[in-house]
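Take a look at the structure below.
The complex appears here without one of its protein chains, the remainder shown in place.
On to subunit A.
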Amino acid sequence: MTSAHSPLDPPKAAPGEPVLEVSDLEVSFPSEAGRVRAVRGLGYRVDPGEVLGIVGESGSGKSVSSLAVMGLLGAGARVSGSIRFRGRELLGLSDGELSRIRGRRIAMVFQDPLSALTPVYSVGDQVAEAVRTHAGVSRREAARRAVELLDLVGIPNAAERAGAFPHEFSGGMRQRVVIAMAIAHDPDLIIADEPTTALDVTVQAQVLDVLRTAREVTGAGIVLITHDLGVVAGVADRVLVMYAGRAVETGTVDQIFARPRMPYTLGLLGALPRVDEAEKRPLVPIDGQPPSLVQLPPGCSFAPRCPVSVPQCTLGEPALAPVDGGTGHRAACIRSDEIARSEAVPAEIYHVEPVRPAREPGPVQRASRVVLQVRDLVKHYPVSKGLLRRRAGLIRAVDGVTFDIRQGEAFGLVGESGCGKTSTLMEILGLRAPAAGTVRILGRDVVELDRRARRAVRRDLQVVFQDPMASLDPRMPVGAAVAEPMEVHGYPRERIRRRVPELLRLVGLGFEHADRYPVELSGGQRQRVCIARALALEPKLVVLDEPVSALDVSIQAGVINLLDELKDRLGLSYLFVAHDLSVVRHVADRVAVMYLGRIVEVGEAETVFGAALHPYTQALLSAVPVPDPVTERARERIVLTGDLPSPADPPSGCRFRTRCFLHAALSAEDRAVCATVDPPRKPRGDGADHEVACHFARPRKVL
């Protein structure tokens, strides 16, 4: 890694000297309601080769503060304080001066790789542009270097793929391209803003690996901004927790995870469902929502949501003060010493009652009534190619899927994006005759349904989508949105009038919410409205398509608890799709793992997660980060190579074999079996509710 250092550059710092030192950083934006104080008095430092994890929920100021470091905030932003990079003050530099530092000494990796690349230039050209921007090299030389960089970040056939355009790359590949641009000039600091949030767990593990490689190759300090405490636990050396624009706790990763001293950090840790926990504990939702950054509450900004706040808390905003005897661990809470003495766990501090008793271990007697039965379901999409609209092949999105859901059961469907989860849902929700296979809802085959019968079945089958804002009409008050399904199905007016407040109460909202518009509600409240709307017709089966993935951790916990509670109280069945395996483990009773349009493993959630047999399930579980640095360090990861093969042309025999670590270790003879024989789904044999589609399935410890 070489790049021309200009004589104006500060020299590479001696060890111990920080790469970046931020102090008293204040950022505010104009808004109609007044100035939004997005960052307030933030200070931190990053040493060379160190990973600082900045954690917080949306609106906590974590992204804004790093954009301030890059000098990439909009014209309306007012920034003050100090940002010293290698001892040189960055605040107040002109765009031209900053441009010489950006991309060369400080690089940035953004959240959404799908939109982070310019769609009209090839990836090779974009990386080469990054090279040429700071190094006076020829076009040819830059192109050669671009291929080298793409190779370094793990793009297979880099020389050939450099000519491809962003839309021809998967999300993980695009993020690699962005990282390749970031390390082009051997930077001193890499700021990664939610670099894996939009990616599947398996790809997330790969990208985090690439970031580690980048750090090793460049020796750069890394600021890792994320809302995912699991990622932080695995990657970061030190952690900074932000709330309402301020740092509320900071320390080494072990200090923060093992001995959190600020109630907000405690809440965040308790709100997280964990994939490595068999026992169902209630999650800790933090009540309320983050304060308006225009009008902050007096005193500690977390006090209004804090379960242990005392009147003193509103007197003044507590400063970050050393706790536990000043070992670099600092928290902004006047009661942190008391918390330290009591060694309380989140559930105690937040007074969370167990939602339901822990289930008896061992096989559970399944209810007899089958709510949804799916047999050999097939959904193929024809693909046309280019301007010519020539038929080019078939996407086998769903290719023979079989499962059933009994009454009162939560059935989770997991798998990487593109595995056919959503297509399966849409086929079921469509209530039309499938291309092949059968779908029976409440005992009725959808093929036999006429218009009226289909309408009747719709009552029993309701759905909640991922993005609550997008699935509510912004011009319809909440009460009307909840009443709408009942109006459509001809409920008497009087009954609707009575039922709307009932439903709102059921999902934890008050009647006063009925007149509000979705825009006036928080994300969690909106999702509650969607749930109330889905429950309006008293359905038997609710389809939940990523119901919490658009929500912040602390809010998500409340919605998960609500779903758990409703299922038990109303005897609902769920078909639950989520990419977050921790959430699925928490919610689902039974789980199916999908790969390339097939279910490769299905069974009781505890069995599948606790004793996964299919190598794909094992790889998925192994890729899920666990919010515990000690466990994370001890884990041996199975990193899947490459991306999902195209569902238009699945591999012969076992579809997973091209990425299978087990397959790679087999004898040539056994490998031939994988390549030729499509493994059938077989029960495990000891009578447990557990089926696996693998010729050579064997247990392996992954969590």
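Quick notes on this structure:
The rule we apply is simple: a contact is a pair of C-beta atoms (placed from the backbone, for glycine too) under 8 Å apart; a residue touches a chain by one contact, two chains touch by 3 or more; residues count from 1.
What we mean here is this: contacts and distances are computed from a predicted model.
Comparing "NADH-quinone oxidoreductase subunit F", "SCP2 domain-containing protein", "Putative peptide transport permease protein" or "Lysine exporter LysO family protein" against the UniProt entry of the hidden chain yields the protein name "Putative peptide transport permease protein". Which of A:Val27, A:Leu52, A:Met70 or A:Ile83 touches the hidden chain is settled by the complete complex: it is A:Met70. Per the touch definition above, the residue from A:Ala278, A:Val308 or A:Ala648 contacting the chain not shown is A:Ala648. Listed residues A:Leu25, A:Ile83, A:Leu117 or A:Leu521: the one in touch with the omitted chain is A:Leu117.
One of A:Ala68, A:Val153, A:Val178 or A:Val203 touches the chain omitted from the figure, and that residue is A:Val178.
For subunit A, the list of residues touching the undisplayed chain reads 70, 72, 95-96, 99-104, 107-108, 110-112, 115-122, 129-130, 133-134, 165, 167-168, 178, 181-182, 383-388, 390, 392-393, 395, 646, 648.
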